[in-house]
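One structure is given below, encoded as structure tokens.
Here the complex is missing a single protein chain, while all its other protein chains stay put.
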Amino acid sequence: MTRESGETEQAGVQPPSTARVLAQLTRPVLRALPVRGLAATAAVALLIAALPRLLSDEPDQWSALIALRAAALTFALGLAFVLDDPARDLTSSVPTRRILRTTLRVALVAPFAAAWWTAAVLLIPSKIRPPVGDMTLEAAAAAVLSLAAAAAALRFTAEPEPGQRVAAGFLVIALVSPLALPNDWGMYVSPVEKPWGVGHDHWAMVLVGAVAVWAACGPEPVRRRRLIPT
Amino acid sequence: MSTVLTQTPAETHTAPARQSWQAIFALARFESRKLLLRIPVLFMLAAYVAWIVWRTKSGWYGYPALQDVDRATQTGPLLVGFAVLLCVNQAVLRSQRHDTERLFGVLVLEPWRRTAAHALSILPVTGLVVLGVAAQFGWQAVKSTAVGNGSVGELLVGPLCVLLCGAIGLLMARLVPKPFAIPVAAVLLLVFSVLAPVSIGGGDATAWLTPIVGEGSSKTIPSDLIGRPAVSHALYLTGLALALALLAVLIGKGRTKTSTAVLAGSLAGAIALGVVGGVGQAAGVSSETVAARTVATLNPQKVQSCVRHGRSTYCAFPEWVPRTATWAEVTDHVQSLAGGTAQTRKLLVQQRVEARYGMEADGAIEPSTTPNQVTVRTMWGGPRTPEFSAAVASVLVLGNEKAGGDVCDGRMVTIMWLALGWTSDPVTELRAVRLSDTVTGSSMVLSPTNGMTMTAGQTSVVRELLAAGPSTVTPKVKAHWAELTAPKVTTAKVAQLLGVKAPGGADKCE
Partner (left out) sequence: MTTTVSAAGLSLRYGLTTALDDVSLRLTEGVTGLLGPNGAGKTTLLRVLATAVPADEGTFTVLGHDPRTPAGRQETRRVLGYLPQTPGFHPDFSAFDFVDYVAILKELTDRTARHNEVRRVLAEVDLSDVRGKRIKKLSGGMRQRVALAAALVGDPGFLVLDEPTVGLDPEQRMRFRELIARAGEGRTVLLSTHQTEDVAMLCHRVVVMAVGRVRFDGTPAELTARAAGRVWSSSERDPNAKAGWRTGLGVFRNVGDPPPGAELVEPTLEDGYLLTLDGMHAEATA
């Protein structure tokens, strides 16, 4: 273990490219993801999407809308656990930046999420299916919002596994907002009602805002900004 | 030194059973304090309070019937119950998450006792919900305009739902100790309860298995005719919540034989309680209630009491007798605007209700053909007041209620003037009493029984009369009463008699 000084000095040796590091990280990060939790959540979410078919012979549009929204919410709850890392303290001083690691995790989950959403949409009978593009926007907004909340928890707290609290908070907000938001914001209406289009503009804003929060919470600050200079 | 060792150490074991119960209560106090300070719980408690304020301010137009108010307290506590579901689950999983189970698992207080303490920690939050329910109900009950009787069973459903939510969270934490389990299961339960085919109220035996059972209509009927198995349902919910919580405690490790026996016995007792409640609530509406409903609908005079106010008699179901004074006020106002014999006529105001279908469906009430009899229903305030006022006016002008459906001439103007002229904001009342919620054009006018029609012309004449005001119009009404109430008098003639602009076009009835 004795180290000859100068032997391994990296003077003049270029650090490897980010792409190489990320490529090598793929396998261990894939193993570190909460795969079983995500799979179980996705399974329950698919069950929810199948409920209109299971519960009634003649399901109507409204129940299809509710089921698809609830399925998207459930999957978003599972995503809140994607950024959990019990080894957070130990890996806090590595050169690979935190935002790269979290983005890699999300990138590994994304294909699975896309496949899951396709299956969920297909489970709704086509006759009563709400507009797929708009519903995909809603589901994407929910998913990114959940990930952004987890990223904010990582940025502002030292908790290595913030998933449970993030999921609980997200669920509470998701249940109270349809009751509290005014109807003419159009975010929780049905496709036949007038505010549907306006509502989906609002969903797009939520999606963009969530991406902005994700990006803002990614970097680890080099300096501490104090609110009250002492 | 040797003398120390000869003392027997038996005294150190002082009543271990009592001590462990005290320990459970101490841990329960600790956990309940943590539960009350969790952010989701505080947030939902605030949302619950906001909901209570919003519901109470906008409810029943200021004339509540307590048998409706008690049912209205049931959905708000679900907000708090949801937060309790999540947070109790997290509390039980906390030691697993932070890897302290290795220590806690071998301490004196066994895991099953800790679970029992978690179960007890739900009680203080439930107590807060009880306060909320009491406040919401009490706020309406202390109003002088409130009638009817609430039911304790219905009032208990809200807090029992919170207990049930806590018990489910507890059980899930023991069965599936993973952090994502309860949020996902909660969404599944919610969606299932929303989408599952719901049978309203009475008939179906399985309908009462869900915690909160709504009703098909929003009308009010006398509390003894409602026929909801409120007490059985409360027993069922209590048994269910206790059974789930005891099951969660039984799953915990470290039980001795006696404690297992006691817990299993309690579980059996809770299940029995739930079954008794479940069977009771599935029994359906009793034959006495069905008979009483028929009597109340078809022969109400057998169960009503009659009161005299001034000239007229008011017959009401026993719970509504205090409201007869309010009806009398309106009747007197309308009569004071009339002329001729109508001013001093004796009226019979009878309360009628369609109760044969219980709360499941609403039915129309046939107008009475008896002269000088007016029908009043169970709800009051808001649009109901001008509707009654219109019925009184129609009886004064036409003689009986049934005739109101056929009238199509200028007498409508007289009727509407009598109905609205005395009010403080006649145009708003006009909008409220018309089906189309407008103050121009033709529309149907609602009343407790069948409706009447107003043409566009009649509407504009009435608007002008209301604008002119009672001081100018009333003397003219009283002076020309006979002509204003003659059959087939045209609207133009009425307008001319009362000194306002005549409408264009003849009377046409649709």
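Residue numbering begins at 1 within each chain, and the chains themselves are lettered A and B in the order written.
One rule holds in what follows: a contact is a pair of C-beta atoms (placed from the backbone, for glycine too) under 8 Å apart; a residue touches a chain by one contact, two chains touch by 3 or more.
This is a predicted model, so every value here is computed, not measured.
Contacts of the undisplayed chain with the visible chains, over the whole complex, involve A. Within the complete assembly, residues 1-5, 8, 10, 15-16, 20-21, 23-25, 28, 31-32, 86-97, 101, 160, 219, 221-224, 226, 230 of chain A touch the chain that is not shown.
Note that only the chains that are shown with their structure count from here on.
Centroids built from CA atoms put chain B at 40 Å from chain A.
By the touch criterion given at the top, residues 34, 37, 40-41, 44-45, 47-48, 51-52, 55-56, 63, 66-67, 70, 73-74, 77-78, 81, 161, 163-165, 167-169, 171-172, 175-176, 180 of chain A touch chain B in their complex. Of all residues in chain B, only 39-40, 43-44, 47, 79, 82-83, 86-87, 90, 93, 97, 178-181, 183-188, 190-192, 194-197 touch chain A in the complex they form.
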